[in-house]
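Up next, chain A:
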Amino acid sequence: MNGVELRNVTKAYAGITVMENINLEIADGDFLVLLGPSGCGKSTLLNMIAGLEPVTGGAIDINGRDVTALEPDERDIAMVFQSYALYPTMSVRKNIGFGLKMAGMPKPEIEERVNEVAELLQITPLLDRKPSQLSGGQQQRVAIGRALVREPAVFLFDEPLSNLDAKLRADMRIELKRLHERLGRTIVYVTHDQIEAMTLATKVVVLDRGSIQQADTPENVYRRPANRFVASFVGAPTMNFVDGTLARDGDQVFFDTGNGKLPLVDVPAEANDLVGRPMTLGARPEHLMFDDAGISARVVLAEPTGPDQYVRLAVAGAEMTARSGPEQAFKSGSDIGVVIDGARMSLFDVENGKALLHG
Partner candidate 1 sequence: MAEPAPDVLQRSEDRKFTLKSGKKRWRPQWSAGMALIPAMTITIVCFYGFIIWTFVISLTRSRLLPVYKFTGFEQYVRLFANERWWTAMQNLAIHGFLFIGGCVVFGYFLAILIDRGVKAEGMFRTLFMLPLSMSFIVTGVIWQWVMNPGLGLQEAVRALGWTGFEFNWIVRPDRSIYTLAIAGIWQQVGLCMALFLAGLRNIDPNIWKASRVDGIPVWRVYLHIITPMMRTVFFTVFILMSAIVMKAFDLVVALTGGGPGFSSDLPARFVVDHILNRQELGLGAAGAFVLLCTVIAVISPYIYFELKKERGGRGH
Partner candidate 2 sequence: AQTAEVLHWWTSGSEQAALGEIRKAFEAKGGTWVDTPIAGGGNARAAAVNRMLGGDPAAVFQFSIGQQLRELADQGLLANVGDVATAENWDEKLPPLIVKAAKYDGNYIAAPINIHGENWMFYNTAVLEEAGIEVPKTWDDLIAAAEKLKAAGITPIGLGGQPWQERIMFNSVLLGVAGREFYAELYSTLDDDLLKSDTMRKVFETFAALKPFVDEASPGRNWNEATNMVAKGEAAFQFMGDWAKGEIIAAGIEPGTTVGCAFAPAIDTAYIMTVDAFAFSAMDGEDATPAQTLMAQVMLEPDVQIAFNKKKGSIPARLDVPADSFDVCAQTAIKTLQDKKTHLVSTGLFGVPSAVSGAIDDTISNFWNSADMSPEEGQAQFQQAISYAK
């Protein structure tokens, strides 16, 4: 198989297991994003693919070749680091071309390839500068150039945009996306920014404490999180969670928290089986809808962000966030009616957090 395959990969540092039994297939041309909180093992996984960290157990294939015992430069990969890791004393040109030189490529050819890559990344005018004379965004571009020029089968990115400011990050994100579309090469990309994950990925892998929580399309990860961890990690503001039971009053389905009944609309039929069972309801802010017929909620705080407005509500003994347009005025302390979009909600097992149903 082309692409990358991890088979039963395990990793331990000094006897402490940090990654257990990872199985993952990355198809050729995929843009795979590894998402997860700090310390969950994203970098470790990436380093193992790159060959920078030996695996403790299991095997890694790249383009159908078992590379588990190979050196990084033999694996047909390239890597971009959060700290850029440019060679500070070399010019941009040398930074990009050094790997080729080491591989014994003749000079004119190196020159040509460096120029092509520079053209592509629009850094031709910077080629003779030192990294210290570049801005953060430019440095990141050079780092990408250094990876690009190797024309590897797989690109590995470790939080490449974290050191950039918000505006630049958004721009670079779009550039990366375009680059992927043009090159069609496999990319494994680490981030803990879920906007990046959602917009860039063709496949998202959510990690927590060294194990894979969900590996799916961005849409599914957002819409159909496999468990409560994924649901809470993906999405900002975070999903609202309340504990309670599903109840039915004629046609109307409620979620009873014990302190009030949240009305749910458009609930799928499968929910009937779950009535009466204690569980956790998850509802994203944009799926709370204002409706005078709904349960009465007290406005705690309204945060206008420009295009939207996030409203903190005290409802049914819980605190929840709803999203609304920027126009509507919310007065702190006033009351408003709320219903929940049952067609978009998620229900989780109270015990193990597994998803029971997605609306």
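With respect to how the candidates were assembled, all candidates are chains of the complex that A comes from, given by their letters.
We adopt the following convention: a residue touches a chain if its C-beta (ideal position, glycine included) is under 8 Å from a C-beta of that chain, and two chains touch if they have at least 3 such contacts; residues count from 1.
Predicted model, so just to flag it, every value in this text is computed and none were measured.
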item	value
Complex member in contact with chain A (any copy), out of 1 or 2	1
Residue ranges of chain A in contact with candidate 1 within the complex	47, 50-52, 71-74, 77-79, 81-83, 85-90, 98-99, 102-103, 146, 150, 300
